[in-house]
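Missing here: one protein chain of the complex. Every other protein chain is in place.
Now for subunit A:
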Amino acid sequence: MEGCPRNRETIGPKLLDLIPQGRKWYQEDKNNIDQEKKLELRLGPPGGDEEDRSAMKKNNNTETRNIKMESEDKSFQGFNSNHFSSSNKTSQKRTAPGPVVGWPPVRSFRKNLASTSSSKLGNESSHGGQINKSNDDDEKQVEPKREGMFVKINMDGVPIGRKVDLNANNSYEQLSFAVDKLFRGLLAAQRESSGGEGEEKPIIGLLDGKGEFTLTYEDNEGDKMLVGDVPWQMFVSSVKRLRVIKSSEISSALTFGCSSKQEKMRH
């Protein structure tokens, strides 16, 4: 059925949809497994082999916590536990269980409240910025209102850090303009105070390595990377903070402590 997309996170548990949404939790091989108790249901780090259909299917490992009662009788009846063992490969590095399909049991139209109405919280009485309906038309275009996704951004040579709203930008180009806007004045002020020119120069060339500065980021795995190499959405979903560094210091900034991912990407 062609549904009018209603801000639903999942439209139906298609296999591919399950992968980002329902991060299945599965059991570690090393827990387990008494030959008799074929069915040990446990919690291990989430993720799993995405190609392995049977791994996707079994998402029902229950956790046995240490604080729990010593429950004697785990009489899981004769059952092949093949389906419960899965690869140790994890696609996300999380130590806590990931979200499970359909849990908590809240219907999808109740789920996006956090992102649509946070700006309306009573404490901050703001109704500015509400105009997302075009007033002239009868037909109201309503964009789903999204919460700003603010990440910290620092710049070499500027002691003051800023925050940039990634959701307000749709491309790297826009982001680079935003960075320019945020830091141009500050940079100039900084230079002036340290005896240099106070003239405001646009900060350009952040993405191609040609400018004085280059934009880098730290992703959710702690790796430092150059901005611009991956598709925008992928970037937005993995970025944790940004840093504007001097282009001359790229190689030292990136290799310090981290990945050779960037090396590979640049080739």
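Keep in mind that, in the parts below, a contact is a pair of C-beta atoms (placed from the backbone, for glycine too) under 8 Å apart; a residue touches a chain by one contact, two chains touch by 3 or more; residues count from 1.
Assume contacts and distances are computed from a predicted model.
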Record-based protein name (UniProt) of the chain missing from this complex, from "Guanine nucleotide-binding protein subunit gamma", "Phosphatidylinositol glycan anchor biosynthesis, class U", "Superoxide dismutase" or "F-box protein FBX14": "F-box protein FBX14"
Residues in subunit A touching the chain absent from view: 1-4, 6-7, 10-15, 18, 39, 41, 53-54, 56-60, 62-63, 65, 67-69, 71, 73-80, 82-83, 96-97, 99-111, 113-114, 116-118, 120-123, 125, 127-128, 130-131, 133, 135, 138-142
